[in-house]
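Removed: one protein chain of the complex. Kept in place: all other protein chains.
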Amino acid sequence: MKHLLIAALALAMTSSLARAQEAPIQAILQAQSALIMENSRRTIAPVIAAVSGSGLPQAQDVLQAWQGKKLWQRTTDGLFFRAEKADGATYNLYDFDTRDASGSAPVSDLEQIKPNSGIRALIGSALVQFQLQDADPKRRLAALTSVQRNPSADVLEPLRGSIAAENDPMIRAMKVRAERLLTIAYDADEAARIKAISEMSGDLGVDVRATLNPLLVTRRAVFVGAPPATLNIAEILEPGTSIEVTKAYDMLVEADLAPPRVTEAQVRSALAENAEGGRVGGIPIRQLDDPDMRLRAYAALAAAGSVPPAPGAAQIAQALKAHSIADIYLEPSRIVTDAVSEALGTIALTVGLNQTIDLVLDGLSLTSIYFLAAIGLAITFGVMGVINMAHGEFIMMGAYTGYVVQQIIPNHTASILVAIPVAFAVTFAAGVVMERLVIRWLYNRPLETLLATFGVSIALQQLAKNIFGTQARPLTSPAWLDGALVINDVVAISFIRIAIFVLAVFFLGVYLFIMRRTRLGLETRAVTQNPRMASSMGINLNKVNMLTFGLGSGIAGVAGVAIGLFAKVTSELGSDYIVQSFMTVVVGGVGNIWGTLAGAAMIGFLQKGIEWFNPSNTLAAQTFMIVFIIIFIQFRPRGIIALKGRAAGD
Amino acid sequence: MSTLLEVSDVTVSFDGFRAINNLSFHIGPAEMRAIIGPNGAGKTTFMDIVTGKTKPDKGRVIWGARRLSLLGLSEARIAREGIGRKFQKPTVFEDQSVQENLLMALKNRRGPLSVLFYRPMAAHLARVAALAEEIGLADQLQRKAGELSHGQKQWLEIGMLLAQEPKLLLVDEPAAGMTPAEREHTTNILVEAAKTRAVVVVEHDMEFVRRLGCKVTVLHEGSVLAEGSLDHVTADKEVIDVYLGR
């Protein structure tokens, strides 16, 4: 029996020896079997290192199976397998080395290895190096994304190791970038970190800043005497200048280094509690509306021992003098924090530059909005001198036309393309009707025109409210106008703004073409310069005025469609733009389209510029902008581009 | 003879067009002067410069014994200095009565406070009545100026000008649209006025200028072409070429 046993053992040993040559991964597992079965977060690390460091192609399979709780041990011979449930209590076993099925076993002969979440995380980190070298680029990318999302010191080496073999240039670049960032954050070698920091400084990516910023995180601590020089000190705080005295003292109190302060509220309640017979601490209660008397009463109470004494100003100052408060970098290395500060400075500069570009783009798009809103006015007010307070309502009419068209034509692209000419036609007609009925009787009476068109404006606004209700109506832009042109992490411009810019340029062209190249433009200019002369030359004044006014109104309608795409379409849409539109024309210089453009640019950029100083408050930006314009007009009453000479009229 | 108004080397241009080109002109304290010249010669612009409506690009405009520069002064200040102007088209305050028009023009303090507390005294009303007599509107004092005839408005404006008691009168085509009898009267008023003050008359009508019987300045393209008696300038060949024709 004994012999038999020895023989069997010898057999097993020879077989395991044989296995060590033909089944290397199983050999490693066998060697670590005890630790694997112990299944403890504390002792498992060498096992994982042994498997993942084996250089065997099957290591990844083992780790994946292990992590996925599919690693089983056959109790009969202690071998490890990947097991899949076949049916009932039977499992199919797969050999790791050969990756072949190797029969099945009842569950009673098997023991599942159930790694806890800590172990699974360790396995996961170990797996990364395999995933980063996976043959499938999609998996490599997924692994890289997970590294970027959960950066840790462990993945740095695997990541480095995977770069050399990477053949996809895009993934390679991403890996290099991730490797640099991980180096900054986790590399043990200070010189390597600093090299990486200086390499990445000036990079605009949010990820760079997200890596660098945590390195400058500080904690605020109190020290008796001066803070120890071994710490990486960011700033020593001066009570009274860089930190409020009360706050500083409260920190001492919190650290049990000083007796607590007594607040005014505490004084009051202590006094109230200790009131006896109309007096507190010997002072009549009615005199306690004076803060000095309160302190005296409290001092009396403290002297009597009924309340804790309040530290006086001198005491507080002394306590603060004996201690120091400092912000300490969590990152211990001074060189690293200095390098990070410098890199962040460089990045801030680059970001600032790009923000300026972004601001310019924003200003440009606001300019085109104002220009679009004002270009109709540039014709009716600038060229004809007619103050049309209902101009804003024509813009609104255009926006509602767009809305109605969208109700009929559901396709957004088609409906916008239809809405633009329809809006032009509708507001053109409205403009012609208004010119015929109201304005032409008031041509040399601009103030009366202002008031009469204001009457039209309130009537139209209320009419819109009656028809469409008070809630905002959506004017949806086509899908291809959604999204933005992203240039980098800072600079982006939405397609809809580009479209509005294009539209503004287009209408500038239309205006120039009509005014300079067509009969109508010639006649309009003639009529505005000298109506009597124009009329005696055979120009039909009525017709020219009517068409010009209609043109200006029609353009307002088209502007309405454009504005409706990004603003809420309500009956008040127009009145939001009317003052700015008039300002645009007046600031630019009446009677000159380039002036209107300059005016729109000035107002647009000014508003964006002021908003930049105080981003939370667009109302303030508008207020300051208008005040600025009022002052500007004092110095250039005729606008940026002024007509000169006697022709300008007095 | 001392000089009341001295304009020297004045140039003004509108969008590159030189309306006044190195113009020099001076007039004494009690002198009548007629300015003639073709359209666009710069007659009205000249008046605009003197009254402060237009600022010249260069040159000097010196006023009175104190040799005050008029450049940079406001129109109202120049008017208060004693320069009165009558426009080509009669400009009176049409919504107000003849009396109100004259009272407003009457030489008095012009500041808002003194005007606010001003109530016409008998002497002022008498002066207004006398002026109205002089311009033939004595029985029209309470009528609105807007209802007067064209000629009457011209008179009223001349009356307002006299009420201001200016040292220098600038009169732009006073006789336009007047009947011969009215012209006669206008001539008399101007000649009378010129005895105590300087009067500059811009006029196209040669007959009217002849009646004034004064020195004549001919303007052409913004500068003085000729100066002298009417007979002298009408004999000038250049003047005949550019203005009078043959």
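Letters A and B name the chains as they come in the text, with residue numbers starting at 1 for each one.
Simple rule for what comes next: contacts are C-beta pairs under 8 Å (C-beta built on N, C-alpha and C of every residue); 3 or more make two chains touch, one makes a residue touch a chain.
The criterion applied here is as follows: contacts and distances are computed from a predicted model.
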Task: Hidden chain of the complex, named as in its UniProt record, picked from "Hydrogenase expression/formation protein HypE", "NADH-quinone oxidoreductase subunit M", "Twin-arginine translocation pathway signal" or "Amino acid/amide ABC transporter membrane protein 2, HAAT family" - done: "Amino acid/amide ABC transporter membrane protein 2, HAAT family"
Open item on the list: For the chain not shown, which residue from B:Q99, B:Q140, B:T186 or B:T217 touches it across the whole complex?
Closed with: B:Q99
TODO: Consider the whole complex, including the chain that is not shown, and state which of A:A23, A:A59, A:L215 or A:V586 touches that chain.
DONE: A:V586
Open item on the list: Touching the hidden chain in the complete assembly: which of B:V115, B:A138 or B:I240 does that?
Closed with: B:V115
Open item on the list: Across the whole complex, list the residues on subunit B that are touched by the chain not included here.
Closed with: 51, 53, 74-77, 79-80, 84-85, 87, 91-97, 99-100, 103-105, 110-112, 115-116, 118-120, 125, 142, 144, 146-147, 160, 164
- [ ] Could I get the residues of subunit A that touch the absent chain, sorted low to high?
- [x] 268, 271-272, 275, 280, 285-286, 288-291, 294, 387, 389, 438, 441-442, 444-448, 450-452, 454-463, 465-466, 575, 579, 582-583, 586, 617, 619-620, 622-623, 626-627, 629-631, 633-635, 637, 650
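Convention: only the chains that are shown with their structure count from here on.
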- [ ] Could you put a whole-Å number on the gap between the CA centroids of subunit A and subunit B?
- [x] 71
